[in-house]
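Reading through the structure tokens given below for one structure.
One chain of protein is taken out of this complex; the other chains stay put.
Here is chain A:
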Amino acid sequence: MIELILDGLALRVAAGSTVAAALYLGGDGSSRTSVGDQRRAPVCGMGICQECRVSIDGQRRLACQTLCQPGMCVETHA
């Protein structure tokens, strides 16, 4: 198992999980809030739709294309 931080809370996921999976396991499933103030979540799961943009260790990344790493800090309200 890998431990990471999702919106300030510790979360344990199986090694090899994507951040998109972690969002569903540990949060409301959403990756970010849009300019129109809507919560947005992964859709295509293959790096195309750009819906799962999320802040990981301060960088905007695609949740579905990023594997969870120990100590990773994921922020969906950033």
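Keep in mind that, in the parts below, a contact is a pair of C-beta atoms (placed from the backbone, for glycine too) under 8 Å apart; a residue touches a chain by one contact, two chains touch by 3 or more; residues count from 1.
Just so we're on the same page, contacts and distances are computed from a predicted model.
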Choices "protein-glutamate methylesterase", "D-amino acid oxidase", "Ion-translocating oxidoreductase complex subunit C" or "ABC transporter domain-containing protein" - which one is the UniProt name of the chain not shown: "D-amino acid oxidase"
Residues of chain A (touch criterion as defined above) contacting the omitted chain: 35, 50, 53, 59-62
